[in-house]
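Got a structure for you, questions after.
With one protein chain withheld, the remaining protein chains of the complex are depicted in position.
A and B label the chains in the order they appear, each numbered from 1.
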Amino acid sequence: MERIKKKMKPLAGNLITLAIVCVLFAVVFILVETGHATRHMRAMLVPICINIILAVSLNLTVGFLGELTLGHAGFMSVGAYAGCLFSIAMKDILPMAARFPLAMLVGGLVAALFGVLIGIPVLRLHGDYLAIVTLAFGEIIRSVIINLEFTGGAAGLKGTPQDSTFVIAFAVVLITLLVIMNLVNSRHGRAITAIRDNRIAAEASGINVTYFRMLAFVIAAFFAGVAGVLYGHNLSILSASTFDYNKSIELLVIVVLGGMGSIRGSVISAIIITVLPEALRELADFRMLIYALVLIVMMLLNASPRFAALKGKLHYGALVDAIRNKANKEGKAHE
Amino acid sequence: MNKMVPLPSKAIVPERDADKLPILDVRHLGIDFGGLTAVDDFNFTMGRTEIGGLIGPNGAGKTTVFNLLTNVYRPTRGSILLDGVDTLGMSTYQVNKLGIARTFQNIRLFSNMTVLDNVKVGLHNNTKSNLFASVTHGFGYHKAERQAKERALELLSVFHMQDLANAQAGSLPYGAQRRLEIVRALATEPGIMLLDEPAAGMNPSETAELMENIRKIRDTFQIAIMLIEHDMSLVMGICEGIAVLNYGKIIAKGTPDEIKSNPAVIEAYLGKKGA
Partner (left out) sequence: MMDLIANLISGLSLGSIYALIALGYTMVYGIAKMLNFAHGDIIMVGAFAVITTVSMLGFPPALAIAASVVCCVVLGVCVERIAYKPLRKSPPLAVLITAIGVSYFLQSLALLIFGSTQHSFPKVISVPTLELGSLTIRGDMLVTLAVTTAIMVGMSLFIAKSRTGKAMRAVSEDRDAAELMGISVNRTITITFAIGSALAAVAGVFYGTTYGFIGPYTGSMPGIKAFVAAVFGGIGSMPGAMLGGILLGVIENLAKRYISTELSDAIVFAVLIIVLMVKPTGLLGKRVTEKV
């Protein structure tokens, strides 16, 4: 008979994640303020935060809902443009302290709206079809934005105030983490995970599958939009071509590498994937190749029983049992 | 003793339920898949606290009936009245909210979630916390979660499973998984519960325990239970009314004694010249 697995209480896991994130922030903040951070390091801080937000929100659909969406970059771009256009329009009307949070809200809400519009047709599908259609929508969004006048067309959007700072980005990361962690460990989160684990049983248990799929999709889109606004206010020119298929794949790699359904994994993996290309500049040409291999290898490892056994040994429950067994043995030895 | 009382649709319900609206009233239910008629002219009524059985050879259409009752399939003909309400056109989750829950022939648990969470999913519609509360973990969230946890443990204790609360559902032994499915279905507070082969893979002592538990559930929660089963000791032991299905049609309906001696039933199971 297989050993019955115990799971770690989610609250403890989430507190650990938050603790890690806060400690990292504190360390980096001190390094920056005391002048020990190089220009390279400082330039990476906001992108790291942006990728964390993107990865955690994508994990909501891929890891927790269990559906592969390949258009996440599309929501990011919609939010970016909405937020940046708002900021440009309000540049002389509102002070930055009011304007930037509002811009992020605008970007997030517009992205969420697109999430609803796209979700209505898309979420009737599953698996392969859903993936391709989200890919299609991502491409359509990109083509349309490039062909529009008011978005600056192919040349890009200029004139966005450079409001993104590390502190603000970090604050948004915290909010994102709190919202998504709370959501996942709630009645609504259980419904979403139930749909992933067994859609038919979820439906039979009274869960409105369509509503919850839409919920996960739209919330993920919202945060992608907010991340887009942060991104747009960190560059002098916003160009739609950055939000392409490659970007969506990069986000997928981050989520897969960190573990689907693991928020802490997404955070760590986002940091690694943002920092590594800088650290391994010589391997820049091989980056795409490495991403591809990561995807393939991670999936093959997940399917291999030997790897599962190894993961099982490192599992929280197994560690607790191992410690307990050792304590028992020592206790017995003393008798 | 359970005396059966005839009803307008030529159904039978236990006398104690006779003056109440049947929880389930199915008339002339039928479904065609392309050219194949899987179920035809299915008439069945369940009293509010009746334990009923649906038996028949493999492939007779029993699970199809369950799928029709839970609106997984849309019927081609006929009607289903659940607690007096016509369920045509409703989706499965709506029908569950109305009061019908089920288990599955091939166990369908949320294998990556804990036992407790599986039951909490069943409590989904009876947990009072809206989206805002879920996202902020405030505004009544903790109280609702506490209540849900208490209720879930209460339900698990019916099957003495409360100690397994934090185990991963997918790693439970087979019998425990089956029991968990029943607890989850119970958690949705149904008026009638459909159990699809609940005794599959169980030895005689486990089956006897299951019989006890089914009776206990009916008595404690005052709900109706409908079984699909192949284990005749279970069916004859606890069912009050039985319908026998063959090739999608009901070939006999009655009490266990009537069914046992019905020649059409014997022929269906054992072929002509059987018994």
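In this section, contacts are C-beta pairs under 8 Å (C-beta built on N, C-alpha and C of every residue); 3 or more make two chains touch, one makes a residue touch a chain.
Bear in mind the structure is a predicted one, so any value in this text is a computation, not a measurement.
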item	value
Selected residue (touches chain absent from view) among A:T38, A:N147 or A:N325	A:N147
Touching residue (missing chain; options A:A136, A:L174 or A:I272)	A:A136
Residue, one of B:N67, B:T87 or B:T188, that touches the chain absent here	B:N67
Footprint left on chain A by the chain that the document does not show	62, 66-68, 70, 121, 124-125, 127-129, 131-133, 135-137, 139-140, 143-144, 147, 200, 245, 249, 252, 256, 285-286, 288-289, 291-296, 298-300, 302-304
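Note that only the chains that are shown with their structure count from here on.
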item	value
Chain A and chain B, separation of their C-alpha mean positions in angstrom	41
Contacting residues of chain A [partner chain B, same complex]	1-7, 9, 179, 182-183, 186-191, 193-194, 196-198, 200-209, 215, 261
Partner chain A, residues of chain B touching it in the complex	70, 72, 91-93, 96-97, 101-102, 104, 108-114, 117, 120-122, 124-125, 127, 129, 131, 133-137, 141, 144-145, 148, 164, 166-168, 171-173, 184-185, 187-188
